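The other protein chains are all here in position, but one chain of the complex has been omitted.
And then chain A:
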Amino acid sequence: MEPPQLGLIEQSFNSRYSNWAREALDELPDNFTITDPCISGHPIVFASRGFLKMSGYSRDQVVGRNGRMFQGPNTCRRSVMEIREAIREERGVEISLLNYRKDGTPFWMLFRMAPVFGKDEGRVIHFVAVQVPILRRRQRRRNGEGLCGEILSNSCRREVCSSSSVELAGVSAADSDCRVQAMEGSVWQHVDNYVFPKDCKPLDGFQLISFLQFALVLFTSLEIEEKCEASDTEKQLAATAISNVLSVLTHYSESTGRLVCEKRFGPSLVSSSLHISLGRIKQSFVLVDPHLPDIPIVYASDAFLRMTGYARNEVLGQNCRFLTGVDTDPSALHQIKQSIQAQQACSVRILHYRKDKSSFWNLLHISPVRNATGKIAYFVGVQIEEGSVDRHGLSPEMRQLSVVGSIKVAVRSSSMSYSIH
């Protein structure tokens, strides 16, 4: 994937936090990254010194890339899914995860992530992710596991799973420094790094075979889902690190005037999960609530605000009529009103006015939107400025309909849960 331009990355950081922020963050001993979910690819915009040391990469190799670069074949996909769900829902998560260093070696770490909200936008602008290496494997033990299981389990290479007693034949009995005949891509290259503590005495070949067979039996009887539990100390470290980073960011956002905070603020007249889903739709649209007096706007996309020149707090709660002006055709307005009363979709071409009083022809499409109860919850209005061109060559009508479709899915799905958050 082509990494986003460095300019965007720099901007992501510098527009929020003053220059001293980087220095302050560099003084923290913790391993962490800061990512920007608003840039395509959700790239890393900052990586701490500790993180780079832990992972073995240089800053240039990491900034601009997505966090999945540290995942590998044995990283649990369900854990990755959990993290992704948290990102989608703009909330924190704490989970053990297997990552890979630059040299390909895997390591378990406690991954703790927290969202950073823009105070004015009420929306997440960065994620802070802290990584605390888990030094000792912790898992439920069965009889006879003991030390061997613990040592062996520090290596999570897939090759361990796929090697067999047959391969043990490759062990050289005369090999006195614990290295065994390495087969290409075989785990045995790593055995000496992980299986044996540094100061062990070399075993002779026969002992090695027995040991390895024993270890393989142990490995097969390990707990099914290899979940590596972090200790309380490690969890505390993660919590402290997050807190440190968030303090720095909050502090250094004050001088840019674009405050950040740990909790979401800002007006929202729809549920937060719906708010999040709608935030992903990049076109201009508003949601209005036909059940409230005067059918007010309850959601306005950023693109709508850009098109019309208004600020969010100027439009939320207002009826759309503020867009009309002296030359707006009353029959178009009448058509809209009738469609809403008949609970039907309609398309009109209507003259609208921006905040600066300039006018534009609006190809407006309106459609009822139902929620999970099956009843109409909102009407959506999708605006396309006449003459604007779509890079895929889609007609304005088709562009509008895809916005309507996305919104219908979002409203229906977000209202399904019994506990609407």
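In this section, a residue touches a chain if its C-beta (ideal position, glycine included) is under 8 Å from a C-beta of that chain, and two chains touch if they have at least 3 such contacts; residues count from 1.
Operating definition for what follows: contacts and distances are computed from a predicted model.
Per the UniProt record, the absent chain's protein name among "Protein PAT1 homolog 1", "BPL/LPL catalytic domain-containing protein", "Putative beta-1,4-xylosyltransferase IRX10L" or "GDP-L-galactose phosphorylase 1" is "GDP-L-galactose phosphorylase 1". When you scan A:Arg68, A:Arg101, A:Lys119 or A:His251 for touch with the missing chain, the hit is A:Arg68. If you put the hidden chain back, the residue from A:Glu85, A:Glu254, A:Asp294 or A:Asp329 that touches it is A:Glu85.
Residues of chain A in contact with the chain left out of this view: 1, 37-42, 66, 68-69, 71, 73, 77-78, 81, 84-85, 87-88, 90, 124, 158, 161-167, 184, 216-217, 219-222, 224-225, 277, 279-282, 345, 367, 369-370, 372-375, 392-395, 397-406, 408-410, 412-414, 416-418.
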